[in-house]
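This is the structure I have questions about; it appears just below.
Heads up, one of the protein chains got dropped from this complex, but the rest are sitting where they should.
Chain naming follows the written order as A, B and C, and within any one chain the residues start at number 1.
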Amino acid sequence: MATFSFLDDYSEGAHPDILRALTETNLAQQAPYGSDDHSIDAASRIEAHLGDAFEGAIHFVASGTMANIVSISSCLRPHEAVLAVGSGHIVVREAGAIEATGHKLIVVPAVDGKITPRNIEEALAANSHFPHMAKPRLIYLSNATETGTVYTLAELREISALARQRGLILFLDGARLGAALASHRNDATLADIASLVDLFWIGGTKVGALLGEAIVVCNPALKDDFAFHLKQRGGMLAKGRLLGIQFQALFGDSHLFSSLARHANAMAAKLAAGIASHGYGLAAQTETNQVFPILPNAVVAALQKDFAFYVWAPADDDHSVIRLVTSWATPEDQVDAFLARLVSAQP
Amino acid sequence: MATFSFLDDYSEGAHPDILRALTETNLAQQAPYGSDDHSIDAASRIEAHLGDAFEGAIHFVASGTMANIVSISSCLRPHEAVLAVGSGHIVVREAGAIEATGHKLIVVPAVDGKITPRNIEEALAANSHFPHMAKPRLIYLSNATETGTVYTLAELREISALARQRGLILFLDGARLGAALASHRNDATLADIASLVDLFWIGGTKVGALLGEAIVVCNPALKDDFAFHLKQRGGMLAKGRLLGIQFQALFGDSHLFSSLARHANAMAAKLAAGIASHGYGLAAQTETNQVFPILPNAVVAALQKDFAFYVWAPADDDHSVIRLVTSWATPEDQVDAFLARLVSAQP
Amino acid sequence: MATFSFLDDYSEGAHPDILRALTETNLAQQAPYGSDDHSIDAASRIEAHLGDAFEGAIHFVASGTMANIVSISSCLRPHEAVLAVGSGHIVVREAGAIEATGHKLIVVPAVDGKITPRNIEEALAANSHFPHMAKPRLIYLSNATETGTVYTLAELREISALARQRGLILFLDGARLGAALASHRNDATLADIASLVDLFWIGGTKVGALLGEAIVVCNPALKDDFAFHLKQRGGMLAKGRLLGIQFQALFGDSHLFSSLARHANAMAAKLAAGIASHGYGLAAQTETNQVFPILPNAVVAALQKDFAFYVWAPADDDHSVIRLVTSWATPEDQVDAFLARLVSAQP
Partner (left out) sequence: MATFSFLDDYSEGAHPDILRALTETNLAQQAPYGSDDHSIDAASRIEAHLGDAFEGAIHFVASGTMANIVSISSCLRPHEAVLAVGSGHIVVREAGAIEATGHKLIVVPAVDGKITPRNIEEALAANSHFPHMAKPRLIYLSNATETGTVYTLAELREISALARQRGLILFLDGARLGAALASHRNDATLADIASLVDLFWIGGTKVGALLGEAIVVCNPALKDDFAFHLKQRGGMLAKGRLLGIQFQALFGDSHLFSSLARHANAMAAKLAAGIASHGYGLAAQTETNQVFPILPNAVVAALQKDFAFYVWAPADDDHSVIRLVTSWATPEDQVDAFLARLVSAQP
């Protein structure tokens, strides 16, 4: 039996419907650089979810780091800084990409992986010795967060209200927005998000696309000249159709964007429930497609023979927290196999 | 009859073999970020063409602008500048992408779209008032050039010798390197190029891939930490397999990289010959997959009813230069149709 | 007799009145970072010359390159480019300082060292393939130019009208604005300039200050947060008084800013007239404090024994163009000595 990986949610290719759509449309000639029929249709399918008040624009890029680079650098002046929690993807997983565009990151303490109005307020107060300090101007948050937690609608509203009151831009990194919206903890819609933030992006890569993220610029004042930034940062694909076709499929009649995310979350929930039923604790609530069980080190070692996953942190001398990530492609029998192996590995 | 486009060489999707390879490997789990089996194999297939002395490294990125950004910014210090011709892609088609990484571009006059040792020498002399002038440090050239011309091996050797003598980095943008190598004017191999330049890239997008360019770092001194730059600029894909699989196909047993480029060039040659046989001149020699006929404006207008192409420049009051680009996917019957329409459109 | 230098206009220290003012105010405590009494008073003295409609702001910095960096980078978004002539100081004498802030420079052909509406229009047309080309957004001009020529009021009005019509920011580098305003060719006032450009700076270094340039932000929309940029680029001095005191002196009751510039120009005019009276030509009209005589190489060699100056360019096999720069501190007897030596050096 080969090792099965719970390392991440981008170990497989694409949902078969996506490959089929690519194949079916392959030889038709299309306009380049995102002005193809597919990208235009995909944008309008997404827009249908954003509410009647939406007057923004939608652009597609190849990677999440690119989505963050373009979104943030397009709307800040050189002296303006970003507020983000220390576990934020732009803070610790993008090799200094935002600073490379010239902007300071100001780290705000997190609560359950999330940024909070109170902590934002404190960061604003601590960074107000102007002009000697960079000016806080944009709030960055990820939903789902990097640890798998989800913002409630009430939380998003509070942060949005604070941002508007203080003249801050609110930006949401949606690398795992599908998982967030499919969470049992979620009570927000895409239209809610579009009405509360200035710009956000909808991740495709982690929900069944080969690659691709859809940047949604909600605040009309931030739309101007957006395409220049895509081009300048290397984020505009000659064959933009590749992104358009995939988002057509994700937001098509099969509602893959939702259904694939629900599958991933369901597999995580089954893992979490199974693990708990065997008497093991979890280091965090399972709100989306990430599970953080606390296991005896001997059990961890036994599981590693058949499954790949990250050993996240030591819990005590004899136990470790591991991280299991499920995806749109995780077969339920692998979840069952994992739980069975957990039983057989028990001391 | 619908309009057929000769606008560019990225109007279609991918060669069917590539889509087939994506489909066949789709659900196998792979390591992310370019460390998948496909990327490793693709790199070794390319390396097999680079000569025994090659001790460099190969990385895959999603777009040509990204390939230029990462290649150039990874090897320059802040005060170092780039020498390039005025028609160079980084000068006039990348929205200031290189300057956005902090580096000055020094424009060198072109001869047939190409940079020459003599013009480089003059630019060095004119930019030597140090430290008040930025320090010229990298020579950028495209092969094929933006106007479809090709560097001979002798030309590349001369430029390389000059670069080494003057302590300059030599960098080759290979967005259309396939077309260049397949040109009847070409006498260089990939191994020649790898031995003469410090780094270059092999374009996949314009020779039948959905997207993807292979950066080849030839100079071992430039290899260190290259992956950080990919990540920082947003050029590292979670599913790096998408790039690896395509370059496996391009450099596989069917030699698509060569054969698809040859097809594009052959279609251009047929167009050029046909146009000439009808008594029209060409504004430039047809060395690769771009043709620049000089046609009466009335003929141009007639052709535009059935074909899409750029009207490149006015030639005189009654004539214009148009640009026709062929691709790996151009059907020969469209070439025939174009030539037939040319005849019927004659005044 | 020691060598006397006509190399530049910053070979001496400061006008004695400036040193006296520094000494007299030395031990009084002042607020830091430009909020001292002297800087406030100096700004209001300058403002008195800017016309009643002025609603801008004035800031002082230590160097001309800093004035250009802060002025330009504070008002451009990342994809916006600068239009400047090839001889522009930011193009060839600032080591890529503007590109280092991320912005492309688009070179416009010069006429007599000056940028013209026609050439601006052509550059706009040639740089309009959006979003693949950076967006021209700011016109940079120097007055006096780098070759000593001066813009007339009519020329400035035409450029300003074009800038406003096309939505471009107009920025004037005034490193030698004193010399320009004191030129017999000039018919513009500081108030004219303030009404026509969006921002400009008044050079102090080349007109008798130890250092210091006054940035005048005329367009109120560009005032916000300007101090952040000064600080971020390292241009804010702890003892801002040093700059304030000097501009108090330059714009004080003795009108040093005008009178010192007039002296420099008068010395240049005397040199030019004397050289012409001896039968030698000039490569350019002497409009400010730079003189470009065309002399036999043997004469050049003889003069170099007693005077330092740049040999600017070869004129023909036997003649060279030299550059003589006069300053606020040039003693008239050195001008006389130069002319006398010119006579004795004649073949």
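Criterion: contacts are C-beta pairs under 8 Å (C-beta built on N, C-alpha and C of every residue); 3 or more make two chains touch, one makes a residue touch a chain.
Since this is a predicted model, take the numbers as computed values, not measurements.
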Worksheet item: Which is it among C:F4, C:F54, C:F200 or C:F251 that touches the chain not included here?
Response: C:F4
Item to complete: Tell me which residue among C:K239, C:H255 or C:K305 touches the hidden chain in the full complex.
Response: C:K239
Worksheet item: For the chain left off this view, which of C:V85, C:A100, C:I169 or C:I294 is in contact with it?
Response: C:A100
Item to complete: Decide which residue listed in A:L7, A:I40, A:V92 or A:L124 touches the omitted chain of the complex.
Response: A:V92
Worksheet item: Just one of C:M66, C:V150, C:L168 or C:V321 touches the chain that is missing; which is it?
Response: C:M66
Worksheet, complete the sentence: Only one of B:S5, B:Q29 or B:S74 touches the unshown chain, namely B:S74
Fill in: Residue ranges of chain A at the interface with the undisplayed chain
78-79, 81, 92-96, 99-105, 107, 127, 129, 131-134
Item to complete: Would you write out the residues of chain C that touch the absent chain, in ascending order?
Response: 4-5, 8, 10-14, 16, 19, 22-23, 25-32, 61-66, 68-70, 94-97, 100, 205-206, 210-211, 228, 231-239, 241-242, 329
Discussion item. Applying the definition given at the start, please give the residues of chain B touching the unseen chain.
Written reply: 73-74, 77-79, 101-102, 130-132, 134-135, 225, 227-232, 236
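Assume only the chains that are shown with their structure count from here on.
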Worksheet, complete the sentence: argmin over chains of |mean CA - global mean CA| returns B
Worksheet item: Interface overlap for chain B and chain C, more than half of numbers shared or less than half: same or different?
Response: same
Worksheet item: How many angstrom lie between the CA centroids of chain A and chain C, rounded to a whole number?
Response: 51
Response to the item:
Whole-Å distance, C-alpha centre of chain B to that of chain C, is 43
Item to complete: Please set out, as single numbers or ranges, the residues of chain C touching at least two other chains.
Response: 78-79, 101-102, 131-132, 134
